[in-house]
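Here is subunit A:
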Amino acid sequence: MKRYVIIGNGVAAAGCIEGIRSADAEGSITVISAENHPVYCRPLISYYLEKKTDLQRMNYRTESFYADHGVTVLYGKTAEQIDAEARQITLNTGESLPYDALCCCTGSSPFVPPMTGLDTVEKKFSFITIDDTLALEQAVTPDSRVLIIGAGLIGLKCAEGLHGRVQSITVCDLAPRVLSSILDDKCAAMMQKHLEANGISFVLGTSAKEFKGNSAVMQNGETVDFDVLVLAVGVRANTALVKNAGGEAGRGITVDVACRTSLPDVYAAGDCTEYHDISSDSVKVMALMPNAYMQGHTAGVNMAGGEAVFSNAIPMNSIGFFGLHCHTAGSQPEGCEMIEEADDTHIRRLFVKDDRLTGFMLIGHMHRTGIYTALIRNQTPLSSVDFARLRIGPQLAAMGAAYRDKVLKGAV
Partner candidate 1 sequence: MKRIYVKEEWCLGCHLCEYNCAFANSGMTDMVKALRGKTIYPRIQVEQDENGVTYAVSCRHCKDPVCVKSCIAGALSKKDGVIEIDHDKCVGCQTCVLVCPYGAVVEDGSGAAQKCELCLKNSCGAPACVKGCPNGAIVYEERGEAE
Partner candidate 2 sequence: MNFYPEFEVVRNDDRCIRCRVCERQCANEVHWYDEDGKVMLSDESKCVNCQRCVTLCPTRALKIVKSDCRLRENANYSDQTIKEIYRQAETGGVLLSSMGNPNPLPVYWDRILINASQVTNPPIDPLREPMETRVFLGKKPDRITRNPDGSLDTKLAPQLTLSMPVMFSAMSYGSISYNAHASLARAAAALGICYNTGEGGLHEDFYQYGKNTIVQVASGRFGVHKDYLEAGAAIEIKMGQGAKPGIGGHLPGTKAVGDVAKTRMIPEGSDAISPAPHHDIYSIEDLRQLVYSLKEATEYRLPVIVKVAAVHNIAAIASGIARSGADIIAIDGFRGGTGAAPTRIRDNVGIPIELALAAVDKRLRDEGIRNNVSIVCGGSVRSAADVVKAIALGADACYIATAACLAMGCHLCRSCHTGKCNWGIATQRPDLVRRLNPDIGSQRLINLMDAWRHEIKELMGGMGINSIEALRGNRLMLRGVGLTEKELEILGISHAGE
């Protein structure tokens, strides 16, 4: 009977469990969970603040998930060290845990850049876990002025979550625009305008230089007073365990399409990894929930002796604020052509290079965008489809009758 160990208890771990069980009903599975919660998806925490979900509904799987899959979860424990040669790990409690196959789903941690006087701030929070969220919820009052450092996905979702529960929300970022990791200037400006229309204030192109209790001094000299500070600058992949055991890692743990690390029988999946983005043909950390699940599932199948690959990863994001949604996927490689169609409330930007759709940014146009995503993922030659129609909107009609026959007239 094979012994499987999974470090971490996020979505990648859940994928790994389901992947293992799709190929091996017998082996033992042990999950090491630092958080005292069954698996939930971290992006849900902002929806929790918005009251679109609650702690019960946030559970990623049913209550009986672990029992149904024959999984032992060690809550509140962390892995301290991997001994790849002896095939065992040491826990923070000192125990050792032997494994036949190991998957690191260690995720990422908030990154806080050095800022003077941060220790003088009484109410400061990260916004990554349920526990962060519950603590933040406790700390805010209807009179709170909230300052969020970071106008990325996490910072802005936090702002949306807190909206209506506090007096004011200011978001600052060193970058000159919001969502700088996924949007270009024009798209970011539209999202920012919408956020501002909903009462979120921005201080962009500058960041806090120094904190003096409840006020932040910006690099541009401005001062922002606040009651509650949220630090959402960014995250860093948790690579240390694998790195210290001698495994290869860059900004994330290096994994191949089967989600193997360079260590024997050690796999990794999720936000802790870096892997190949086919849209830009480069290796990246793509901390995305769908990819995390798919990597975890792939790792699980391979750990159990099956054969699976996740070879068409691309960055992609679906994010929305106050009813305005934005979908992005792929990348904008150098020399790509941009095809744009825009009005005051919608933007459709498609990026094309070498007869392939390499990426898109869509605001307001959400209907059936998965058809575009599939074009990037499958690296479909645009000369083989009716791209003129696709420019109007995503539709299977553009994909030709043969493709339609395949997907609409038979099982897929």
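The rule is short, and it goes like this: contacts are C-beta pairs under 8 Å (C-beta built on N, C-alpha and C of every residue); 3 or more make two chains touch, one makes a residue touch a chain; residues count from 1.
These made the cut because all candidates are chains of the complex that A comes from, given by their letters.
Only a predicted model underlies this, so the values are computations on that prediction, with no experimental measurement involved.
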Quiz item: Pick the candidate touching subunit A in this complex: 1 or 2?
Solution: 1
Practice problem: Would you tell me which residues of subunit A are touching candidate 1 in their complex? | Solution: 11, 15, 41, 43-44, 47, 52-53, 57-61, 289-290, 293-294, 297, 316-320, 323, 325, 327, 329, 366-371, 373-374, 377, 386, 389, 394-397, 401, 404-412
